[in-house]
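Scroll down for the structure; my scribbles are underneath it.
The complex appears here minus one protein chain, its other protein chains still in place.
Right after this comes chain A.
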């Protein structure tokens, strides 16, 4: 049906007949080349469907004749990254642990790689910021059960603690209480109060610290030393420290003496490559607790 178009007075152009608040839309034709570009994009999209994976099917999707998958890109990029890092990784493998920090470039590289590896492998137990939590050591303080030198840290990361591997660090805090235990319940309370006094914490007013010391020397000093400063070869904690792995309140110390402790850490040489383990040692050492 032919409709007589309305003509806009000012321009002499026809309108589309659409009106908003008294303003009428002019019929301004688009340029042709614009239309052709639109057609070109349609043709392009059809080509794209053929060449690349695009259409979802019920259980699968169209694969496209190029067999393209973004997974290949990731693999390729990762390989390229590895190749890019190869030179520094080789330098890291060559350099003795103690010398890594002397080379700023190597140190930066190790710290970056160590930080990433820490987030992937260590953070679940030690926390993303390496502050640990109850029974998982804080790696930022200076309390080290097995030593905080970079070599010690490397050893611990590589082989772990009490995980069944012969190379792992071994040490045991045996249960001293219980029905067959060497200490009776009231003796344990006495020792626990003495242990608290070692790190300068408050003790029960009626606690017999002399008796506690006597019991401590008889039962605990073999591992923790007569002064309670511990023994890193055995992983025996320094009891004069303010930082206790399982907590330093009386109840927890009684629990520790009664039941014993034996946390486990996996060894990482079997899971990570050598330079990664080295980087982790450098990173943990640099966190602030290193000695």
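Methods note: a residue touches a chain if its C-beta (ideal position, glycine included) is under 8 Å from a C-beta of that chain, and two chains touch if they have at least 3 such contacts; residues count from 1.
One rule holds in what follows: contacts and distances are computed from a predicted model.
Peer 1: Between "Acyl-CoA dehydrogenase", "CRISPR system Cms endoribonuclease Csm3", "Heme exporter protein C" or "Cytochrome c oxidase accessory protein CcoG", choose the name on the UniProt record of the chain that's been left out.
Peer 2: Matching "Acyl-CoA dehydrogenase", "CRISPR system Cms endoribonuclease Csm3", "Heme exporter protein C" or "Cytochrome c oxidase accessory protein CcoG" to the record, the invisible chain is "Cytochrome c oxidase accessory protein CcoG".
Peer 1: Looking at the full complex, which residue from A:142, A:233 or A:273 touches the chain that isn't shown here?
Peer 2: Answering carefully, the residue with contact to the hidden chain is A:142.
Peer 1: From the list A:45, A:75, A:129 or A:170, pick the residue that touches the absent chain.
Peer 2: A:129
Peer 1: Considering the complete complex, identify which of A:101, A:163, A:231 or A:258 is in touch with the unshown chain.
Peer 2: That would be A:101, which touches the missing chain.
Peer 1: Of the residues in chain A, which ones touch the absent chain?
Peer 2: So the residues of chain A touching the missing chain come out as 2-5, 7, 9-12, 14, 27, 29-35, 101-102, 104, 107-108, 111, 128-129, 131, 138, 140-143, 238, 240-243, 286-289.
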